[in-house]
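Data block below; observations after.
In this view, the complex is presented without one of its protein chains, the others remaining in place.
Labels run A, B and C following the written order; every chain starts at residue 1.
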Amino acid sequence: MSSWINENGPLLFLALLDGTVTAFVLALIALGLSLVFGVMRIVNIAHGEFFMLGAVFSWFAFDLTDDPLWGFLLALVLAPALVGGIAVFSDRFILRKIKYHPESTIVATIGLLYVIQSLTLIVFGPEARAVEAPLYFRIQFPWFGYSGYKLIVAGMSALGLLGVWLLMIRSKLGLYMRATQQDLEIAKTYGVPTKKIYAAVFALGGGLAALAGVLVVPIRQADHLMGLEPLLLSFIVVIIGGLGSIRGTIVAAFIIGISDGIISVFYEPTLAKMLATLFVAMVLVLKPSGLYGEEVA
Amino acid sequence: MRKKSLIYSLLFQGGILLLLFILQFILPTYHHSSVSKIMVLASYAVAYNFLLGYTGLMSLGHAMFFAAGMYAAGLGIYYLELSALGALLFGAAFTLVISLLFGLFALRTSGVSFLIVTLMFGQTFYLSILYFNEFTFGQDGFSLAKHLGKLVIFNKEYLYSNPDVRYNFALILLTAYLLISTLIMFSPVGRILIAIRENESRTQLLGYNVYYYKLFALVLSGTFSGIAGAMHALLFTYVGTTFAEIHHSISPILWTLLGGAGTVIGPLFGTGIMYYLVDIISGITSNYQLVVGAVLILMIIWFPMGIMGTLRQKWMKWLP
Amino acid sequence: MDEMAAVELLSTHGLTRQYGGLIAVNEVDFKLYPDRIHAIIGPNGAGKTTLVSLICGRTAPSSGRISFKGNDITGLSSAKRVQAGIVYTFQVTSVFSNLSCYENVALSVQRNLRAQQKGTSLLGKWSMVSEADIEQAVSKYLLEVGLEGVEAQIAGTLPYGHQKLLEVAMSLAAGPKLLILDEPTQGLAEAEIENLTQLIQEISKSVNVLLIEHNMEVVFNLADHVTVMDNGSILAEGTPTEIENNHAVQASYLGN
Partner (left out) sequence: MVKKDLEKVDQASELNLSRRNVLGAGALVAGAGIIGSQMIDPIAGIAHAAGSDAPIKIGFQAHRTGIGALYGRWYERTTNAAVKHINSIGGIAGRPVEIITEDDGTDPKRGADVVEKLATQHKVDFVFGTLFSHVVMGSAPRAGELKIPYFVVSEGYHVASGALNRYVFQPCITDVRAQISAVSGWMFNNLGKNVTIIYPDYAFGYNHRDYASAAAEKHGGKIVAKIAIPPTESSYTRYFVKIPKNTDVIYHVMVGPGVLTFVRELGEHFGPNHPQLFGFIDSLEGVNISSPGLDFLDGSHFWEAMPRYASAADSAGSRFYRNAVGVDNSGASKSDSKDVAAYSHMFGCWETLFAIKEAVEQSGYKSKKDYATLIETMEGFTGFNEGIAHPQGSKAFSGKTHQCYGQQFVSKVGNGKLNVVHKTSIADGMYEPETDYTKQSL
């Protein structure tokens, strides 16, 4: 046993460390998807592209200022705002037009995905572009080193999550959102401006994804195809957590993030991904409500 | 009343198929082969439409069925040295099993959950092709050119990739699919499927066990997609993961909706138009995806019923 | 009790349905005898609709049993119960509004015809019904409810009253042993109510009818037997006259 610890202790520790960082970022992205589903009852396939846009914008900010810190701060403010704007636009001119019909929305957002992706390819180009971390240091553990910035990312994601939570329980917007989520019709009768709320929620969802993009881009880099993987992952998270349940989403993000870390350290990664996807499908089949959410069917 | 529309629609489809048959003698080489490809892909779309258009279930994992048929046929030929027909049957049988298993699980969900479950199963299948690459040749895929026997008609040998063989096999497949779906749509079963699409719970309360009918639709749709995949492998002699990727699940949605979900012939038009759109656009700009995306959005906003759907609503009431 | 059970068409035993804290139907022992129109009345939220939902299998009971023609049907799916002959017509019409009236009725007809064929036809379960037979039956039922000639019309475009009739036609076509009519007259004009009342009279000659109704006039015109429900349990039972003179009922429901 102790020999096993000596052998695999570092692996386990790293898996946990890395998994936690992944989990925080994942939670941020998935939360966006979850809010949108919870309040608007739609699945946004283009969510991953919002994340990608966040990363891309923050490269432009970095390129513009040519200074990691200022570029980062600029992106931190601008990227979510811009992406939020794009979200509002697509809500107003696409989603509202199709009355948020679930299947139609999926088709429309697939279209949105293609449009955003190829426009990015035109403007930004095909290559992956690196962005320097705003502040960078390396932490040396007995067995290996680790990026300090990754820990900062985890921290800032945590702040983001906290922010959303406060928004939900403290602000009027949050109240309206919860009301709309409870029952659209009743919310309307109580004079909740549901159209505005929908726009706001879609913007918030996109903004969160973009924020995650900004935080992550110094760890990995920006490229126009980076959206698909986080999309699938946050699907997994949102489903396991229960569609529409914020608490579930965050819990699930940690389950997935950390287990993914551990599984792919101890098993073949491709196999791990395969089993994980299958597992999610089965969860949805056998417990459609997920951990916390309500039935979607 | 139904009899009349059945005859009309059979005549209408017959006309189009006849046109396709004649076209092969006038089309220039490139379009000749494009149309053969379109007919195979359209068959896939017709199969997909069976689920989306008539039963009202939207799947994001149909590439799994197409690829299952394609790989079963391809690997069957490669390892078991199956004949072309054998491969086709093997592909059909394999997809039948896959879609049955898949249906038993997936149909416990509905709506958005169903959509995501299908997506996830599709991804799993795709990843498993990559994972078992020693056996499936992974991402590169493989060519059947060297392993596929020859087709003998009146003791004359043809390659399956021979343009005329290809064109007419594709045409036969398409004809079969159109005929079968038309007949089903005019049968009591078709009536029930449409009822499920329109109002599932009411159908249940008319005494129908909705689950079994949905399972039937899914297995039929899946198996037909698989046969289309197997046929694609035979006629175009390449088997690869690109046919299992999510994009290949999205395509039939696009084709079906553009042509008109819930119309038998619609998917054919949808496929043809999209194919040539991409073909032409990619000649002009390198960003045909942009156009595809735009089409998707505009269509779902302005044209939710697709081409034939709109036509039916306006003029061709009898269209199945 | 036992010789009673023999003649009961439908009976429930300690039937209960809870929604969280709320008990919608509470330990109900409901008995329905053949060859008469049985009405259930009661204030809103008394549990009438829940009770019939339990009977036709739209909702599962929290506890208790249901038996129909002496067999326990508690475990049967709603579809199976329809096949057994318990047919429910919706309070709010839910015809297939995008389909033609013909299709609406045909859907119901074809199942029934096939069920009859099953025994005779060689193909058994897989036997197909000829469209001609269906067309014949459809027009028969449409005629029966007085909707002749609407076959080609899209159901959704019919006036509300006619949709209700179409609904009834669909139910009749399903070949009911027990027809449950949930608030049939709701939202209908006087004339239409008249017409519908007669229709129900007609139907009741061949089919057992269970009627849930607010309109007392209709109830007292039609019903041979009335069950009064309140807060999820049965308050009183008896002939219309008995009910009218029942003080408890007057107090809780009929007011004045």
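Couple of notes before you dig in:
The definition used in the following text is that contacts are C-beta pairs under 8 Å (C-beta built on N, C-alpha and C of every residue); 3 or more make two chains touch, one makes a residue touch a chain.
The model shown is predicted, which means the values in this text are computed figures rather than measured ones.
Looking at the complete complex, one finds that the omitted chain is in touch with A, B.
When the omitted chain is restored, the residue from B:L6, B:L104 or B:L130 that touches it is B:L130. Contact with the undisplayed chain is limited, among A:N6, A:Q140 or A:T189, to A:Q140. The missing chain, though absent from the display, is touched by one residue of A:L74, A:V131 or A:V280; that residue is A:V131.
Residues of chain B that touch the chain left out of the display are 28-31, 33-34, 37, 130, 133, 137-146, 159, 161, 236-238, 240-243, 279, 282-283, 286-289.
Interface with the hidden chain, as seen from chain A, comprises residues 10-11, 14-15, 18, 22, 68, 118, 121, 126-128, 130-133, 138, 140, 143-147, 219-221, 223, 225-226, 229, 261, 264-265, 268-270, 273.
Keep this in mind: only the chains that are shown with their structure count from here on.
Removal of chain A from consideration leaves all other chains as one piece through touching.
Chain centres here are means of the Cα atoms, and by that rule the chain farthest away from chain C is A. The distance from the centre of chain B to the centre of chain C, with each centre set as the mean of the Cα atoms, comes to 43 Å.
Averaged C-alpha coordinates give centres for chain A and chain B that are 33 Å from one another. Chain geometry summary: the mean Cα position of chain A and that of chain C are 50 Å apart. Residues of chain C found to touch two or more other chains are absent. Contact with two or more other chains is made by no residue of chain A.
Of all residues in chain C, those touching chain B in their complex are 56, 58, 77-80, 82-83, 88, 90, 94-99, 102-103, 106-108, 110-112, 114, 128-129, 131, 134-135, 151-152, 170, 174.
Of all the residues in chain B, the ones that touch chain A in their complex are 58, 60, 105-106, 108-117, 119-121, 123-124, 127-128, 130-131, 246, 250, 253-254, 257, 287, 289-290, 292-297, 300-301, 304. Every residue of chain B that touches chain C in the complex is listed here, in rising order: 1-3, 187-188, 191-192, 194-195, 198-199, 201-210.
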